[in-house]
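Sharing a structure here in structure tokens format.
Every protein chain but one is kept in place in this view of the complex.
By letter and in written order, the chains are A and B; residue numbering begins at 1 in each of them.
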Amino acid sequence: MRILRNLSRDRLATISLLIIAVTIIAGIFAPLFAPFDPNEINMSLRYASPSWEHLLGNDHLGRCILSRIIYGIRPSVLWVLVVLFISVLAGAILGFLAGYFRGKIDAIIMRICDTMLSFPGYVMALAVIGILGVGLENILIAFALIKWAWFARVIRTSVMQYAELDYVKFSKATGISDFKIIFKHIVPVTFSDIAVISSGSIGSMILQISGFSFLGLGIQAPNPEWGMMLNEAREVMFTRPELMLAPGLAIVIVVSAFNFLSDSLQVALDPKLVISKNKYKENSPYSAVKVREKEVAN
Amino acid sequence: MGSYIVKRILVSVPLLLIISFLTFVLINLSPLDPAEVVLQAQGVPEITEELLEQTKEELGLDKPFILRYFDWFISSLQLDFGESYINGKPVWSLIGPAFLNTLKLTLISSIAIIFMSILLGVTCALKEGQVIDKSIRGFSFVLTAMPSYWLATIMIWYVSVKLDLLPTSGMVSYSSYILPVIVITISYAGIYFRNIRSSMLNNLNEDYVLYGRASGLPEKKITMHILRNSLQVSISIFGMAIPIILGSTVVIENVFAWPGLGSLSVKAILGRDFPIIQAYVLILAAAFVLFNTISDIINAFMNPKLRNDL
Partner (left out) sequence: MLMKKFKLVCLILLIISILAACSAESSNNEKTGDSANNENEIVYASAKDINDMNPHLYSGSMPAQGMVYESLVENTEDGIKPLLAESWEVSEDGKIYTFFLRQDVKFHDGVLFNAEAVKKNIEAVQNNAEKHAWIKLSTKIESVNVVDEFTVELALSETYYPTLAELSMTRPYVFISPKDFKNGETKDGVSGYNGTGPYMLTEHKIDEFATFEANEDYWNGTPEIKKITSKVLPAGETTLLALQKGEVNFVFTDDRGADSLAIEPMNQLVDSGEYQLIRSEPMNTKMIVANSSKQDNPISEIAVREAIWYSIDRETISKDIFNGTESVANTLFSPNVNYANVDLKERGYDVEKAKDILEKDGWKLENGDEVRTKEGKKLVMKLYYDSNSSSQKTQAEFIQASLEEIGLHLEIIGEESTSIANRRSTGDYDLLFNQTWGLAYDPQSTISAFTSEASYLHTTKGIEHADELYKKIEQIMVSTNEETRKSLYADILTIVHEEAVFIPISNGSVTVVAPQNLKGISFKQTQFELPFELMNFK
């Protein structure tokens, strides 16, 4: 509740949330929102300018650009969210195991993470595509493979911080089972951290995945995807630069919305408000840096 | 301090070994027959069974997996990564210059990023909450939200073609650096200046600032003080940022036809040139580990508390 209240005070955040909600709904119910079939070809409308019927005009096969943008939400945004969810989940499970139990499990998990993280994200993704071949699924697999390690590491740091708090130590001492402690005391407090880091990486993930489609390594035609639409538009950027606008702006708007939202979330969930200021400072300057800086990495 | 450095380096050695093995396994997981890939890549119009057998033998593919790994590993240490399937040139002779080109782009971009980030970060921190702070931050969000390839294409179209000021692509002169550096800076400065800003803000609330103000030190001196402390954070950030940028110039290099690692690797992937992919992954991972080690050491140097964190 407090989070929502904090957020609603921030006008920019409200707008961002609204944009994201609309985008997601439009993506899920694309057939209801899109005025036309995104793959319907009509050569007589090749490169037609915007009209009342086709608000954003038509592409090189006379397909409705607006409909393609709406259907493009699915691979460009929704699938990214799914991959993010999977990797956060995997990262969270391992992060909790490592951060809470420490010892050998921690050492093993962290060494694996180190290894995974020593491949820069792009390189790993390229290697996976190199082996599995091009395609959206393969890029999504690559991203899930890379991302979990980073989430695991960050979540571990956050869990460790809380696991050392007095009331957790007290619970341990009174013999409450570990899983109960995790679910009752640690998951709720770390949740805000998880929300902040995952929302912070959506933007860069959307950009990177569309980048691969732009290079022709991603989704296959004729399925609409924003990066690929840009690639198609690039071929005629000389004569029809306006075709670069719609998909480009779609990406900018959605990614900006996620960035603003993540920023506001960070303020709204500021750990300083949750734990005492001193406690925060003691543990975090270093980890906070890591959290931020790694965002770009993957 | 010395023992920390030794320890830190010792930690990264097994990591490098694991990486090299993983790289090799990864590439060998590919369902394609390398001998066939070689022949395809050489453009041989018709591939016969005998030719396949012969090629396998030439490539040493008939040896067991582990042996091949050791052979590859030992020669990799001497920068001998074998020969490209496609043009038969030694892989290092292709990757070496490309690596250098990418490194140049990365370092110059990093300097631009550091400069912009400090400039913007300090401005925002000093004017916290004011219009200028808010608008810079808001604007930076929009800029970082732009797909770099989109920005790059628009820049080429406008600056190079419409205004005819700069070369469109390639690496032909100093001026070739300008557009790629600008695009990379825009994509990353927006992220890093926030780190500087928040570390400045943290410092602003520190006791020594309050104390300094209370004892009547001039504002300028206090600001310098804060800046100095914040720089520590910046250094550790950029230590990490350089290898990240090094690995992620792929898209930019492709748009600008920059003769670097990114262009080379995408070409290698599309052409299934495995020796190059292998070397690319290994070299970048090694560079990544190296830079991380260096930045950890620098961090530990500046923040003794971290020395026990191994």
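By definition in this document, a residue touches a chain if its C-beta (ideal position, glycine included) is under 8 Å from a C-beta of that chain, and two chains touch if they have at least 3 such contacts.
Keep in mind it's a predicted model, so treat the numbers as computed, not measured.
Student: Give the labels of the shown chains that the missing chain contacts, considering the complete complex.
Tutor: Over the full assembly, the chain not pictured touches A, B.
Student: Considering the complete complex, identify which of A:24, A:48 or A:61 is in touch with the unshown chain.
Tutor: With A:24, A:48 or A:61 as choices, the missing chain is touched by A:61.
Student: Using the touch definition up top, pick the residue from B:107, B:132 or B:210 that touches the left-out chain.
Tutor: B:107
Student: What residues on chain A make contact with the chain left out of this view?
Tutor: Interface with the chain not displayed, on the chain A side: 39-41, 43, 46, 60-61, 133-134, 216, 220-222, 232, 234-239.
Student: Could I get the residues of chain B that touch the absent chain, sorted low to high?
Tutor: 32, 36, 39-48, 50-51, 54, 86-89, 93-94, 97-98, 100-101, 103-104, 107-108, 110-111, 114, 153, 156-157, 160-161, 164, 167-174, 177, 228, 231-232, 235, 254-255, 257, 259, 263-264, 267, 270-272, 298, 301-302
Definition applied: only the chains that are shown with their structure count from here on.
Student: Report the inter-chain centroid distance for chain A and chain B in whole angstrom, where each centroid is the mean of the CA atoms.
Tutor: 21
Student: Quick check on the complex: what are the chain B residues that touch chain A?
Tutor: Residues 15, 18-19, 22-23, 26-27, 29-30, 137-138, 141-142, 144-150, 153-154, 157, 188, 191-192, 194-195, 198-199, 202, 233, 236-237, 240-241, 243-244, 246-248, 250-251, 254, 265-266, 268-269, 272, 277, 280-281, 284-285, 288-289, 292, 299, 303, 306 of chain B touch chain A in their complex.
Student: Give the list of chain A residues in touch with chain B in this complex.
Tutor: So the residues of chain A in touch with chain B come to 12, 114-115, 118-123, 126-127, 129-131, 203, 207, 210-211, 214-215, 217, 227, 230, 234, 237-238, 241, 244, 248, 251-256, 259-260, 263, 281, 285-286, 288-289, 292-297.
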